[in-house]
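Heads up, one of the protein chains got dropped from this complex, but the rest are sitting where they should.
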Amino acid sequence: MSALYDVDNVSLDLAGPASGLQRLLPGTAPRLTILSNLSLSIAPGEMLGLVGESGSGKSTLARAMMGLVGITGGRLSFEGRPVKSRPDFVKVRQGTALMFQDAVASLSPRRKVSAQIVEPFEINGVSLPEGAKTAVTMLERVGLAPALAQRFPHELSGGQARRVSVARALALNPRLVIADEPTAGLDVSVQAEILNLMSGLRRDLGLSFLIITHNLAVVRHVTDRVAVLYLGRMAEWGPTRQVFARPLHPYTRSLIAAEPQADPRKRRADLALKGEIPSVLARPSGCEFHTRCPLARPRCAAEEPQPLMITPDRMVRCHFAEDTRTETQGGNHGTDLEH
Amino acid sequence: MSAPLIKVDDLSITYASEEGPLQALRHATLEARAGEAIGIVGESGCGKSTLASAMINLLARNARVTSGGVVFGGRDILSASDEEKRRLRGRHIAMIFQDPMTSFNPVLTIGEQLVDFQDQREGLSKSEKRQQAAAMLKRVGISDPVRCLDRFVHELSGGMRQRAAIAAALLMTPDVLVADEPTTALDVTMEAQIIHLLRELRRDYNGAIIIVTHHLGVVGELCDRVYVMYAGEVVEEGSTDDVYHSPRHPYTQALIACDPANLHDQTPVLPTIPGRLPDLVKPPAGCSFAARCARATEHCRSVAPAHVMVGPRHFARCHEALS
Partner (left out) sequence: MASGKRNLWRALMAEPLGVMGGTIVLAFVIMALFAPWIAPYDPLKIDVMHKFAGPSLAHWAGTDQLGRDLLSRIIYGARTALGVSITATGIAGLAGILLGLVAGYGPRWLDSILILCFDAVTSLPMIMFALAVITVLGPSTATLILVIILVSIPGYARFIRAQTLSLTRSDFIMAEQAMNASHARIILLHLLPNVAGQLLVVLSMDIPVVIMLEAGLSYLSLGVRPPTPSWGNILYDGYVSLRQSPGMVIMAGIPLVLATLGFTFLGEALRDALDPRLQMRTLT
């Protein structure tokens, strides 16, 4: 199976805060690692989830894939062709749409919906498929009333703005849609509507989706595969069902355990994950998760874990993944942290 | 059973709008007892924020109370004088906001503000108040409280800010603590930590906690009783266990069904609630959920349902609740 979008060993670092003298001498300023040796591939027609806390680098990866921030190492390729220069990204952007977390803020505040929704055609020199009626047709496709075309972004509700951005994302018939927190800030029933809309498009048009979120419930229900990111590094990836049933990285397990249960009978007394994600300014040595990891041992602070392929479609980066795997085998659901 | 600490009694509030008065809250009744944590859940436009602002007496300027009131300490606080309202807010009823940035002044340090929040405590010197503030920060799980006192709000992470906001609210030793979407702006791990913190605080806090949220999970984790709101009305109330496990109002049932957290298997199509909120300028004559309800009859569309008791301290505003 050839990948639609392939992210191979990508790293991204930025100039860190420099002192006076370092500022004057190029190359001496400290570098901050934002993304490190990330590999990820999205197959045609696949829905891939990318999860992690804020500060894990999820949105940065999405922006790097669109060429909005430059990568400093590794390779990107789209539809089998390497993506390096600006013209390559022009092609990527014609075949990939990016939906932002804040749908209202991703629309130009002083232009009407009707003008913005047809922008992809204008920008890429494609004539409007249905002329003046295009905007209305596009709105109807995502279940919005034609009257909304005359509104300004601040006059839309959260759910409506999200639908407008879906409509705009679909304009050029992309092969891939990258959706950054597509359900953030929406009411539960509206969340479900947006997810259904995306699943329907995938089914009808064979679109691939990369869904970036910290909401595990969303990932669990709509994605085929899930990748877990922590502080710019991949912690684990694999088929969604397997990862949720038997998470191998302690971070994944903590995330799953942190989900609030909408059932008072399932309340948990213990706290799954203490503390906060460290700053990229103070990246922990060895395994970056060891400062918060319930399983951490001295080795974790000293030695960086290498990616371990458990099966061809399951990766984990943890020194003790093998132990965890043998322990949790045999009917354990793996959502508790008791050992 | 102890008497309620705060009671919302048949409260109706309208907002002036261009189209006419918008009935944001209609005949809402709610009570919270000492030591109890109650949850108010509902989707945008259901009136939960209006209800919360009424309880802390911070109604918008275009709001008008058209019936009922909020009773605290034996009297209606909505008709209190401005001076009394301020005192109530400072000393008896505190609020935690969704965006903790709004609770702090950006140009003062956290410490300066936490000291100021204790101004109702007489007989404490400034350094004692500062110590109290540090102790409270430690209490809410800030590991280096003394350093935190000298920081500005923008220097704290989202989770730290919300902890500091909770500390600020608790320093006023309020009888009632209202938290409006306290975890919505946070990550899943921070959310879990704040829920954990609030739950821990409940153990030695004697007042009432009122959590306003659209997130069923937060209420499920934290609250003893829950009020489900729809289109300005309380449509169901009861113990969290009753409401979550045997919901009697069709809206509550739909809301629980479409929460992705409640589905344990992958489904190609997630359940939704078809239709939309009624126009609150001209609310329907009958049940406000009738237009979206699969079981609605002609009777539902013409006659507004009463609060029906469906179990011990479990009520639903539905004609069909008992059938």
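The letters A and B name the chains in turn, as written, and every chain counts its residues from 1.
Basically, a residue touches a chain if its C-beta (ideal position, glycine included) is under 8 Å from a C-beta of that chain, and two chains touch if they have at least 3 such contacts.
Everything numeric here is computed off the predicted structure, so don't read it as measured data.
**Student:** Among A:V90, A:A145, A:L205 or A:A302, single out the residue that touches the unshown chain.
**Tutor:** A:V90
**Student:** Which residue, A:L107, A:L229, A:C287 or A:C300, contacts the hidden chain when the whole complex is considered?
**Tutor:** Result: among the candidates, A:L107 touches the missing chain.
**Student:** Out of A:K133, A:H154, A:R265 or A:R299, which is the one that touches the chain we can't see?
**Tutor:** Only one listed residue reaches the unshown chain, and that is A:H154.
**Student:** Mind listing the chain A residues that contact the chain we can't see here?
**Tutor:** Residues 63, 66, 68, 90, 93-94, 97-98, 100-102, 105-111, 119-120, 123-124, 150-152, 154-155 of chain A touch the chain that is not shown.
Rule of thumb we're sticking to: only the chains that are shown with their structure count from here on.
**Student:** Per the centroid of Cα atoms for each chain, what is the distance between chain A and chain B, given in Å?
**Tutor:** That gives a centre separation of 31 Å.
**Student:** Which residues of chain B touch chain A in their complex?
**Tutor:** Those in contact with chain A are residues 43-44, 157-160, 184, 187-193, 195-196, 214-221, 223, 240-241, 244-245, 254-256, 258-263, 266-273.
**Student:** Which residues of chain A touch chain B once you look at their complex with the stated criterion?
**Tutor:** 53-54, 157-158, 185, 187-193, 195-196, 199, 203, 214-218, 220-222, 240-241, 254-255, 257-267, 271-274, 276-277
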